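For this depiction, one protein chain was excluded, whereas all remaining protein chains were kept in their positions.
Chains here go by letter, A and B, matching the order in which they are written, and residues are numbered from 1 within each.
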Amino acid sequence: MRVQLFATCLGDLFFPEAVADAELLLEKAECDVVFPRVQTCCGQPAYNAGHRSAARRVARTFERAFARDAPVVVPSGSCATMLSRHVPDLLGCEPWDVWELSAFLGVHGGALPQPNSGRTVAYHDSCHMLRELGISDPPRRLLVRSGAEVRDLPRPDLCCGFGGTFSIRQPEVSTAMADDKLSGAAEVDALVSADPGCLMHLRARAARTGGARVVHLATALARGVDAR
Amino acid sequence: MSTHAEFREVARDVLRDEHAQNALATGTARLREGRLRAWASADDIEALRERGRAIRTATIRDLDRHLDTFAAAVTARGGVIHRTSTAAEAAEAVVGICRTAGARLVGKSKSMATEEIRLNQALEAAGLEVVETDLGEYLMQMRGEHPQHIVVPAIRLTRDDAAEALGVAPDMEELMRTARQRLHEVFRTADVAVTGANFAVAETGSICLVTNEGNADLLTALPRMHVVVLGMERLVPTLAELAPLLRLLASSATGERLTTYTTLITGPRRTGEIDGPEELHVVVIDNGRSALRDTRYAEMLNCIRCGACLNVCPVYRKTGGQAYSDIYSGPMGAVLVPLLSRLERSHDLPHASSLCGACTEACPVGIPLPELLLDLRRDLVERGVASRVERIAFTVWSYAWSFTVGYRLTTTLARLGRRLAPLVGPGRVWSRGRELPTFARRRFRDRR
Partner (left out) sequence: MKALFTERARAAGCSVEEDAAAELEADYGIAETGSLVLTPSPTRTRASWLEPEVLGAALPEERILPDLESLFAVLVEDMPSAVAIVTGPSRTKDIEQTLVVGLHGPREIRVCLRCREAPRS
């Protein structure tokens, strides 16, 4: 099956290994992965901040880059939400067949490596992925299949505090929310997230406070939670 | 309505208060668990929520007609209707009624509508004494504070705080005895009872009040006059439609099947009855509500003030109520306060959310709060309230990222200039509590 990979801006710029891992997993699932070169960003940062025309301008790059004849796979819960829930309305265009990575692998994925045997992980639900796309089981099931023991976070319903520009407008509240999330993962080998936004924020806070190790789901599945 | 332009500042203080953090985390968690348990034990909670949403939507759509029916029913039962438009007008109306009655002491049952019109201040300015009779609200009043939560106003207070407010030993028995004594004195001696209304039934002209303490019931039994401050959107067309809303309110607010005292008041006391008010006045407040009915934000009028959205909100959990406003807080407050006041005065509220969506999931009538917040953010930009710098930044960014060459150029520059990032703007704010993310030396696109 041919699939189109959307790296997302955060993935492209900050977590290219995670995107490469996502590509690897898709190839293992016998997908023919294409990477449309003119992609940039879905426009979410501007959209969530209220700047609709700026968001529209950027979202058009997505429209130019991606065809509608093959699934679009996104290693980000919130970008997948933006693309499936908001972009078609914002641009007044036809929707794409957008899949968040773990949901896609849950349906189309083949055999997985087992790099996480003997490892305990906690999975952090990205809010949009959990509540707007309703995806909560696939990432957990994939982690179990990768050999990991998946433990529950104390309050899995709570947001990690990223929230796009919220992290800058309310930095103290934002980091306090991250601290709660990180302290809930103190006993596991890694906190796994399927969202580069959450990942960037949690990792940045953990780096400052010496908190839990935070890993993208694609990396955890492809190379294990210990991968560098 | 006054609002805070300093959400961040207030939040910072609350975050430093370890005791407040514990109280908020445990208080909201218990309320949330209570709701979840009650919802799980209901016959078909999703059908009930859908029914509630449909009733609220239909009522708001036809509000003028229901208000007329209600007013006629109240009048027919011997009550007096006062329709007001602004908050000041509503407060003035209540003050006028109390003055005419020659009142000195006003007893109150917790009401967000009266907070909204700043009634206590208005009554006190007119020389009246005002005492809140809900325990939590009474404690907040003693401390000179505003309610922190629309259902549990004293959510942040400990036993010690409560004891200090009452000037007694921090012993629960002692606290309760003292509060009971003082408040019963108010029930006995107040000239006027002022309450809000959880609902008002149009067909019968009834006012529905719910409390767990029973304070509204004693308050409306003993004083000779009862003044109801009714938000115009609290109407329910028929008694039959009230039933599902009562179930939704009780289960969502406090996790109960029905609030302990659910009381319907229809007109003043009747001939031959021994207690109950001789006069019943209903002051209907608009205060910006009717202007919302034909807008994108009409659904906010469906809110039944249960507080469920506060109890699941990760931001409220950290900040408590005070950061939002003196009145409404949490997700519903972040939407409602800007709508009822001027957007300019509460521009930080639509942004006081990570848009996690927990509120919508918990809202018994399914108000799409994050979407309303997103639209308010859009309004802030389109009406020129958002800062110039921010608008310019997003515009420049959007042009640059419209093309891959612009995307490459700006991100290369950002990578090269990363050392400067902690010194300016967002990078500076971000890096105060977090490390700055590192740009990969090669983007994903460059590796292929």
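To be clear about the criterion, a residue touches a chain if its C-beta (ideal position, glycine included) is under 8 Å from a C-beta of that chain, and two chains touch if they have at least 3 such contacts.
Nothing here was measured: the structure is a model prediction, and the numbers come from that model.
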> Considering the complete complex, which visible chains touch the unshown chain?
Replying inline: B
> Which residue among B:222, B:300 or B:400 touches the omitted chain?
Replying inline: B:222
> Which one, B:243, B:291, B:392 or B:405, makes contact with the chain that was left out?
Replying inline: B:243
> Considering the whole complex, which of B:71, B:162 or B:227 touches the chain not shown?
Replying inline: B:162
> Where the complex has a chain not shown, which of B:257, B:342 or B:448 is the residue touching it?
Replying inline: B:257
>> Touching the hidden chain in the complete assembly: which of B:270, B:296, B:342 or B:442 does that?
In response: B:270
> Which residues does chain B use to touch the chain missing from this display?
Replying inline: 23, 26-27, 30-31, 77, 133-136, 139, 152-154, 157-159, 162, 172, 175-176, 179-180, 183-184, 203-204, 206, 212-215, 217-218, 220-222, 238-240, 242-243, 246-247, 254, 256-270, 272-276
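We adopt the following convention: only the chains that are shown with their structure count from here on.
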> Measuring from the mean C-alpha position of chain A to the mean C-alpha position of chain B, what distance in angstrom results?
Replying inline: 34
> Given the complex with chain A, which residues does chain B contribute to the contact?
Replying inline: 7-8, 11-12, 15, 29, 312, 314-315, 317-319, 348, 350-358, 360-361, 374, 376-382, 386, 390-391, 394-395, 397-399, 401-404, 407, 411, 426, 429-430, 432-440, 442-445, 447-448
>> With touch defined as at the start, can you tell me which chain A residues reach chain B in the complex?
In response: 7, 9, 11-17, 19-20, 35, 37-41, 43, 46-55, 57-58, 60-61, 127-128, 131-132, 155, 157-159, 161-178, 200-201, 203-205, 207-208
